[in-house]
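Okay, here's the structure, questions in a sec.
Excluded from the complex is one protein chain; the other protein chains are retained at their positions.
Chains here go by letter, A and B, matching the order in which they are written, and residues are numbered from 1 within each.
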Amino acid sequence: MNVLWEQFPVFRDGFLLTFQLSFLSAIGALLVGTLVAVLRISPVPPLRWLGTSYVNLFRNIPLTAVFVFVVVGLPLLGSSADFLKIPGLDQIFTRLGIDLPYFRFSIIALSLYTAAFVCEALRSGINAVPSGQAEAARSIGLTFTQNLRFIVLPQAWRAAIVPLGSVIIAMIKNSAIAGFMGLYGDLSSRGQELVSAGVNGVTYPLIPVFIAISLGFLIMTVPLGLLLDRIEKNRMVKAR
Amino acid sequence: MLMKRLAAAAAIAVLGVGVAACGGTDPATPGPSTASFKAGSTMEKLNKAQKITIGTKFDQPGFGLKGLDGKPAGFDVEIGKLIAKELGIPADKIEWVETKSAVREEVIEKGTVDLVVATYTINDARKQRIAFAGPYYVAGQHIMVRSDDSSITGPDSFKEGTKKVCSVQGSTPATNIKKYLKDEATQLVLFGGYAECVDALKNKTVDAVTTDNVILLGFVASSNGAYKLAGNKFTDEPYGIGVKKDDTDFRNFINDLLEKIAKDGSYAKAWNDTAGKFDKNTPTAPAVNRY
Partner (left out) sequence: MAQPLIELNSVNKWFGSLHVLRDVNLTVDRGEVVVVIGPSGSGKSTLCRAINRLETINSGTITFDGQPLPAEGRALARLRADVGMVFQSFNLFAHLTILQNVTLGPIKVRGESKANARERAMQLLERVGIANQADKYPAQLSGGQQQRAAIARALAMQPKAMLFDEPTSALDPEMVGEVLEVMTSLAAGGMTMIVVTHEMGFARHAAKRVVFMADGELVEQAAPAEFFGNPQSERAKDFLSKVLQH
């Protein structure tokens, strides 16, 4: 396990980048996923079809393929995903604002892919909201969007929070692919670099390196899991 | 102590064979050699059989790439032909066998092939199992850019901090290039394979791709002039010719030949006819290492 201490800066930097990538992708996935879920339950058939197609597509192709479409496809279309160079945010997440687009591409690929699963988790949450809630909302004259926004989605979110958490945890682990898709410096790829290419000619054995990588992921996923448990417990208390 | 004795023995062997070889061949008149080889040597055996089996790459443009005629072509192939000629064997009596990287030691040990010329980097681990003649070429890390880009002249061009470079995740070249970068976060792009890097180069998302020149030459070769190598290679990876571990006579024979072709111009011709089409810098033949 010496590798963790000897190469601590490598793991620390890798962790910080993976954390940033996961954080921003989670926000993206939740936003896109909610939008797709709304499409899927929309009363307008073409929108419903669009939402269903989205889920069927992104849920059923490998994440690597999504990455290729984004990482190779967007430049073909002449895009560097500059819309993600969000002023202010790029001060905190400096990789967002740089010329190289692969951090932004990775966020897009992870968000698009994970959104399909977010949508399904949300939909299960929406189904868990008793139909009387939406009916009561309609009966006081809320429109479809108001109904979703003020009545159904807030409750669906609560019912969906645990499955959503699992989706986000899976996404954090999936983020490891980014290191093979243009992004330099995420946790798992920097760790593997210690094994295959080494530092100043010194290479490290696989097992300790991967233990260190796993620790980095656990730091992100375990607290998230605990938080979910707490939210779930709180919710049960409230419902009683 | 042991090392010294081995070195002395090698020196004697070199001298002996060297004299014999020099006496037996005439660089001015190419064609089947009439020299008589040392009795019982691999050279004599191959010369008598008038047949040789050579392992090479079939998928490495510029070095060993199988053509439409079913025969490989490239710099390695030319080196193989020169060896065969020195043995008095015509080129059409050479049997070419594809030797992918992973199987090279094995086919030499088993005797499936008589020698291997296949972008074969000399290193100590391999010397445990087989012997290397050469090096006949020193490969190394190089930089590939778009042909219309003259702003990158070597790894130092990255020090200023604006140029972006792509390589493969976890590879030695990716690690090597880092010390030339001002900021890895804004300059380095890593993919799982080189095809994506070349794509990024094409899309101008990056300005350069770096890895071994041999690999880059392949992309230059298939790019219809879209890419070129910039400057000189900046690391050394010596390529050798693999023979059986204990066949010192044969190894020395090949080493002598390498020294000869370096002088008589056939080395340069071999390069210019093959890899030299994509890399105009004709390499100077490296000094052979008679370990």
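Some points to look at:
Operating definition for what follows: a residue touches a chain if its C-beta (ideal position, glycine included) is under 8 Å from a C-beta of that chain, and two chains touch if they have at least 3 such contacts.
Since the structure is predicted, the reported quantities are computational estimates derived from the model, not experimental observations.
Note that the undisplayed chain, when the full complex is considered, contacts A. Here one chain is not drawn; of A:S42, A:Q133 or A:S166, the residue touching it is A:Q133.
Listed residues A:S80, A:Q146, A:S166 or A:S196: the one in touch with the omitted chain is A:Q146. The chain not displayed touches chain A at residues 43, 130, 132-133, 135-143, 146, 150-151, 154-155, 158, 238-240.
Following the convention adopted for this analysis, only the chains that are shown with their structure count from here on.
One finds 46 Å separating the Cα centroids of chain A and chain B. If you check the complex, the residues on chain A that touch chain B are 71-72, 75-76, 80, 94-95, 98-102, 179-185, 189, 192-193, 195-199. Contact residues of chain B toward chain A in the complex are 164, 166, 169-172, 174-175, 184-192, 196, 199-200, 203, 205.
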